[in-house]
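A single protein chain has been omitted; all remaining protein chains appear in their positions.
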Amino acid sequence: MLKKAILMVSVLAVILSACGGDDGEASSAADCEVGATDGDLNFYNWSEYIDPELITAFEDEYGVSVIESFYESNEAMLSQIQGGVSYDLIVPSDYMVNIMISEELLVELNKDAIPNFANMDSDFTSQPYDDGANYSAAYQYGTTGLGVNTALVGEDFEASWALVFDPALTSEYPGGVSLLNDPRETMGAALMYLGYSLNDADADHLAEAVALIQDAKDNIAAFDSDQYDESLTAGEVAVAHGYSGNMIVSIGEADNPDDYVYVLPEEGATLWIDNMAIPTNAASVCTAHTFIDFLLDAENGATLTNWNYYGSPNAASQEFLDQEVIDFYADTASANTEVIEDQGDYEINYTDALAEAKS
Amino acid sequence: MSTELRDEPEAVEVTPELEADAERAQARQGFLVALPALGYLILFFAVPLLIVFVYSFATRSSTGRTLLQDWNLDSYRRLWDPLVGEIALRSVVLAVLTTVICLLLSYPLAYYMATRPPKTRNLMMVLVLIPFWSNFLVRTYAWRVLLGSDGPISQLSQALGGEPIRILFTNTAVLIGLVYGFLPLMVIPVYAALERMDWSLVEAARDLYAPGWAAFRKVTFPLSMPGVIAGSVLVFIPTLGAYVTPALLGGARTTLLGDYIVSQFLAARNQPFGSALSVAVMVVMLIAVVIYFRRGGRTL
Partner (left out) sequence: MSVGLVPKSASERVLGATSWFVFAFLYAPIIVLTIFSFNENDNVGIWTEFSFRWYGEMFQNDAVMGALRNSLIVAVISTVVSTLLGTAAAVALEKYRFRGRTAFDGLTYLPVIIPDVTMAVMMLLFFVQLFAMLGGLGLSFQFGLGTISLSHIAFSISFVAIVVRARLGQLDPSLEEAAADLYADRRTAFRRVTLPLIMPSVLGGALLALTISLDDVVVTSFVSGPGSTTLPVYVFGLVRRGVTPLINAVSVVMLAASITLVLVSLVFQRRGDGDPGSAGI
């Protein structure tokens, strides 16, 4: 048995070493030219976030392979990149871009190699997490708001966070409401309802927000970041706090889509933006630039969005978008939205605040 | 309970030297048998674990990186926060409940399996595990359908003229989900202990104490104790750290230990405090488990 075990371990070692990467010298971003490739693309993305046909089209056009890997949280992705696992292109969300820039984990983009960068809506090149979009190119965006079942809540309601925080309202809703199980989003929603900023970093204000959630808790059926949209369309909850993309998809698939609306509360809502970025230890920096350019193309950008049902940051894509997507995101631009910004040392307080609010 | 070196007088005459030699040879052989697993666990578990231990004394940078400097005990001091105690207590209560229910459901099943013909036994063991080769999330989804206000339980209640029942987002739903998820971890060890039990002992006991129940209590159950203990540990510990089931079925309405540790590592990116929490949980649990096994061993 000992021999067998040793054999097994050595077989494993061989498998492990066989997975070893190529040691080709990584080229520098500054040397990349338009349409240049320097090897296959290791693309680390969220699951089901890109139309497979776009991948195939890119492979056919440039003659390189795209190796897709998937992650399920920004933080797991960050740990991997910090650990030195080499990917050529990643899709971090806004606040994560900020963290990765300050950790010096991202390559400064060579915009000369990305002529389609000009297609980007200027709103998405001046975000606080990466002002000037020097390290990141917006991929898709969305908002965090409330999905409302009008059959249960009534047609006549105000688009306000009161829909989830005011017990006078929520106690009337059969099934109650659901909030995200995410410290920044949920504490942020409470802060906005109280009239503060989503990025407010005052301990007294946060304590008020905790008390607000505790008072509302009897009618909060769930803190749910995963299946709130199904809960809403199955009639389990009357109002659900959640992300626009899931809401539009689930409402569209519901038995009676007209009974549901997605609203952005007037006190303010989260705008989130996922971005393409290249880690500093990427092996195929030029292929990554070319891929970014490929996705920023007007028609490819529209293909991406029509498949995903998220908002497109690509101004040139707008004419190719499905009407449904355009309608859904029509009032986002005019709404009162904010992006979550990393609050450094204060960040740990949001996590404890949510734990306390739920206790 | 095991074949430790026999020093009963009935053993064949041996000189002390021979006995010492035999003991040494046996120790060497035991070490060799243990070596592959021991080596593996040291390299791929104990050494990595040292990292967690070291991190628990480190500092979180403002960007959430762990700075290996300014060594301090702050993370351990935070463990005395009443919030942590409250979360731990709640998790322990839930884990005890889950373990007890799992045992009550598993024991009869394991006993039934162990008393079937050998071929049926193996088949039944596989049948217990097959549902778990689907996907965790998909199973939990199915439970949401079963426990929701449109689910079969609710419909049955309505058909009988009652109100719709929503079990989803209640503590009952959390318990159902946890018991479901960890049931095999109880069934398998209990079955392993009961299978091929020396049933002649049970029969002898039955002749001795007339009612079957007394025979079970005095003989069968004590004999299956190692399986019960192993099963309880395998269920209790992961339940203590469970967070996905409570979130999906219970709506995460209260914070549990698993949830709290995960949020420290991920949302707060506070590795030092997450590490300190983990170290504390592991130390307490290891002591509890070792005592539990020792106690269980002695009752035999």
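Some notes on this structure:
Letters A and B mark the chains in the order given here, with residues in each chain numbered from 1 onward.
Here, contacts are C-beta pairs under 8 Å (C-beta built on N, C-alpha and C of every residue); 3 or more make two chains touch, one makes a residue touch a chain.
All values derive from a computational prediction rather than experimental measurement.
Among B:87, B:175 or B:230, the one in contact with the hidden chain is B:230.
Annotation: of A:68, A:103, A:259 or A:341, A:68 touches the absent chain (contact as defined above). Of the candidate positions B:18, B:89 or B:127, contact with the unshown chain belongs to B:127.
Hidden from this view is one chain, which touches chain A at 1-2, 4-5, 8-9, 12, 15-17, 19-21, 23, 42, 44, 46-49, 52, 67-73, 76, 79-80, 83-87, 226-227, 229-230, 233-234, 243, 245-246, 249-250, 253-255, 308. Although one chain is not drawn, its touching partners on chain B can still be listed: residues 1-5, 26-31, 33-34, 36-38, 40-42, 44-49, 51-52, 105-106, 108-109, 111-113, 115, 118-119, 121-123, 125-139, 141-146, 148, 180, 183-185, 188-193, 195-199, 202-203, 206, 212, 223-227, 229-231, 233-234, 237-238, 241, 257-258, 261-262, 265-266, 271, 274-275, 278, 281-282, 285-286, 289-290, 297.
The working rule: only the chains that are shown with their structure count from here on.
The distance from the centre of chain A to the centre of chain B, with each centre set as the mean of the Cα atoms, comes to 36 Å.
By the touch criterion given at the top, residues 32-33, 35-37, 40, 60, 62-65, 83, 86-87, 141, 144, 148-150, 166, 168-169, 247-248, 250-255, 259-260, 263-270, 273 of chain B touch chain A in their complex.
Interface of chain A with chain B (complex): residues 1-2, 5-6, 9, 73, 75-76, 78, 82, 99, 102-103, 175, 178, 181-184, 217, 220-227, 230, 234-236, 342, 344-345, 347-348, 350-352, 354-356, 358-359.
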